[in-house]
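The complex appears here without one of its protein chains, the remainder shown in place.
Showing subunit A:
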Amino acid sequence: MSKIVIIGNGIAGVTAARHIRKSSNDSITIVSSETEHFFSRTALMYIFMGHMKFENTKPYEDWFWKKNKIDLVYDHVNAVETQNNTLICRSGKKITFDTLILATGSQPNKFGWPGQDLQCVQGLYSYQDLQLMEQNSKGIKKAVIVGGGLIGIEMAEMLLSRNIEVTFLVREKEFWSNVLPMQEAKLISDHVRSHHVDLRLETELLNIQDNGEGKVKGIVTSKNESIECQLVGLTVGVSPSISFLKDSGIKINRGVLVNELMQTNIANVYAIGDCVERTYELSGRRNIEQVWYTGRMMGEVVAQTICGSPTKYEPGPWFNSAKFLDIEYQTYGNVSPQLKANESEFYWEHSGKKKAMHFIWDTSSQVFIGINSFGIRLRHEKFDAWLRAKQSISYVLEHLAEANFDPEFFRRHEPEIIQAFEKQFPHLLSLSLK
């Protein structure tokens, strides 16, 4: 029986463990130092907002691990010794392994701003960050969030739920316009403002000021405005959490470098999830993918590989989702912030300004490339199949109604969308629709 040890009990590590258990009797140990049991990081905001308790965010009940013979060690790994297959833990404990899987996730970025280490300046990634935020936000009136991404907007929503005023500094022209095309970015920016967030676009953080007691007093922006606040949220992205691997002999760059089998330069050491940097290209994907789904998929494939059927990480068409305050967002395929030279686009927005769809296709072949949908749920299965089959944009529109995933009695917009499309691109729709 071989001994498999996984560092990190996030979605990546836990998925790997579960899938290994499905096809093998090997010993499985997960070492992790954040929480004793796996919880859903994506639900951190809901704990703060009182939608759920921490208990509710655990996808498996506590008995699950024992029943599936997955040993849990609640400890921090300080170093990995690859010569003798041993982990050195903070408690002094040593753990040996035959196979090691690194699934250590990320940590929030800090860019060396003056004052970034003051009290009440924080990021949001871990359960400890959440507890810190609970403390830091007690009795305060005003907060500033730096960095207009997904975690930034979650943090804004969290603070709003406690009636704390939020100023939101965003470097880009509109909220998340480094990822979203301008139309959608504007739509969301407006929505953010409608929730009484003081959204400052094209504004960066210059420094954070001390109140004389080591706590935040306020900040100064790149436009030289001073903003008084008692909490600063730094949400300017995350980076792989790999500093403890420096002297391990495992090759790292920004993340742990892996090949298609998620294998590092050391044959019995694999890496998956947020902490990974791929050494090979996958079209339309970054080399470091820091989302839930990719962590899960890597966990699935690494389990196959370790259990004897080497399986490459070959994700299908890209998909993702998020929620911006009240607006749900789903995306399938690739929609870039800037239209590429070979691409055409069609954007539809509902008059209520809470629903929108953005279609991208290849101009010459008319092959559908991607969609952003706001306020309308779409069927993953359909879009996945259409993208794989390289269906045309007209096919996608003709079948759009089949892909609707909104609940019964919801207003349907397909006829309106198709009409608008037809007006703009009369030559593209096939006869069956006209």
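By our rule, a contact is a pair of C-beta atoms (placed from the backbone, for glycine too) under 8 Å apart; a residue touches a chain by one contact, two chains touch by 3 or more; residues count from 1.
Criterion: contacts and distances are computed from a predicted model.
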{"item": "Identity of the absent chain, which is to be given by its UniProt protein name, from \"Sugar ABC transporter permease\", \"4Fe-4S binding protein\", \"4Fe-4S ferredoxin\" or \"Electron transfer flavoprotein subunit alpha\"", "value": "\"4Fe-4S binding protein\""}
{"item": "Hidden partner chain, touching residue among A:Trp292, A:Tyr347 or A:Phe425", "value": "A:Trp292"}
{"item": "Of A:Phe97, A:Tyr270 or A:Tyr313, the one touching the omitted chain in the full complex", "value": "A:Tyr313"}
{"item": "Identified contact with the non-displayed chain, of A:Ser321, A:Asn334 or A:Gln366", "value": "A:Ser321"}
{"item": "Contact set of subunit A toward the excluded chain (per top definition)", "value": "11, 19, 22, 40, 42-43, 46, 49-53, 56-59, 61, 161, 194-195, 292-293, 296-297, 300-301, 304, 311-317, 319, 321-323, 325-326, 328, 330, 377-381, 384, 405-411"}
